[in-house]
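A protein chain is absent from this complex, but the other protein chains hold their places.
Our next item is chain A:
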Amino acid sequence: MRVITGDECGLLKESIPELSRRSTDPDAPATPYNSMPDVTKDGVCRIDPKEKQTRERGVVDLAWRNDAECEQFSFAALRKNGSVELWKAAAESRNKHANYVLEQTSKNIFQQERPNPLGLGVFCNHNRICAGDSLGNVVILKNDSDLLEEVQTYNAYKGSKRGETLSYTPGQALNAQLATAIAFDTSHGRVAVGGRERETCLIDIHTGVQVFKTKNLPPDPQTLLQQPVWPTAIQFLHNDMNTMAVGTAYKQVRLYDVRESSKIRRPTQTTPEDLLEYRVTSLCQVSDYELVVADGAGYIYCLDLRRLGRDLKAAANKDMGRYVGPAGSVRQLKKHPTLPRLAAVGLDRMLRIYDTKKRRQLDCIYLKQRINCVLVHGDDTWDVNDATVDVVDPDDLDIDQDDVVQEYVDSDEEGSHGDDSNEDADSVSSDDSEGNDEEAVDGSHEDGGESVEDNDVEFPSSHQRDSNSQSESSDNEDTESHSSETSSEESKDNSEAEEDDEDVIVVKAPKRRRRQ
């Protein structure tokens, strides 16, 4: 898997997690579920080693220029000084690491001196590249490989009121937050822009007309206060981009129906109030009904879309899964086009790759700067064979195979008894406890050792007979239990197993039932 990241110092880096994984021997036991992978620095390579590292050229957003099926990978990068760069994968880039060539770069596409760019999107069908800044200006460029012409500039908010001029006054925080979130609806050619105390509105890229504007939830019935809005993350969901998810700084995620024919402008679903604790910074849809939400403190939650209702005051359903890992705010989440993998990137300078089915962290790569954006390659030349296989969870394995139980050694017998374990079953030493020592409860065999009674309640005593006959045939195995020895002798003597109720019951240990 290949991941491209852009950080706030202007560096573009490509990471290949497979290169950074330290090789583990196949005999090593499977790592426990809650162990974090080691953080590594390898497998990272700079795409633009000759470029200077300055904060002015900090990368704000990255976007793929072609569809996923296309062979030639190329992407566009938007920098803090407003310039847009187009990068193309060099010819034999599949096997080389970070082999990209800068195709085109433009100067500041925004009209302002010091723009505050927000996001970048590419509309493959319409052949356009679109970038937005924090004043609500949306600039459309042509997506040709040779030219980066500006086609049009719209302002997302001007459509609503006439004669309103939006300008940026330094020092005034509010003015810099006119637009704080942007998203691109690639199938319909629309751009969604939202800002502080400004509702999200969708504008059409060809005409610049405001197509849709969301409406807030009705005011709180008790206090009659309007619900504050401040969209900080917008994402169009997969189902033909008909639903738009908006994450707000007021710790909510709302879903809107944005079909052209839709008349409902209020949110169709919203998360309850207490669910999230910090401002929402990014969203990503992982499967048909799962939406991953990341907030400003590094908490990544997985929301089930089927469970969200319309009620803000509903009881918070806290049984969501969490992706554990980041120590700081997560700036972007991206899902791999085909594999169930999620890449999370943030202010704690780490790139983390998760498996979405088990929410388990697979890789953690240290990239030295604070990272703003991430892109996941669909290319699979570096994929290991087991990338398509689900992550094996040690909880699912047969517990008998994994457990290594130490042989119980009684203190008196330490050192002097070790020879007994391989003796014949016939030679029983006088001590009862010694007999217990001989059971090497190895777990690797299905014949159970000294099994605790509660585990095998369901097995009738008829099983005993079966194991007895088995034990007779396999006399010299280490794993024979004490009572199998006695019972084998007793069966030789043709006596019934009277003491078996007190003695340990010998049964074939079943596959342990998975605790559900």
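Keep in mind that, in the parts below, a residue touches a chain if its C-beta (ideal position, glycine included) is under 8 Å from a C-beta of that chain, and two chains touch if they have at least 3 such contacts; residues count from 1.
We take it that contacts and distances are computed from a predicted model.
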Remark   = Omitted chain per UniProt, picking from "AP-5 complex subunit zeta-1-like", "AP-3 complex subunit sigma", "serine--tRNA ligase" or "Anticodon-binding protein", is "Anticodon-binding protein"
Which residue of A:T54, A:T207 or A:S262 touches the chain not shown here = A:T54
Key: Contact partner of the left-out chain, one of A:R279, A:K335, A:R360 or A:H377   = A:R279
Note = Of A:C124, A:V151, A:A297 or A:L362, the residue touching the omitted chain is A:A297
Message = Even though one chain is hidden, which residues of chain A still touch it in the full complex?
response = 9, 11, 36, 39-41, 53-55, 170-171, 173, 230, 249, 278-279, 281, 296-298, 324-325, 327-329, 347-349, 366, 368-370, 406, 408, 410-412, 414-416, 427-428, 430-431, 489, 493
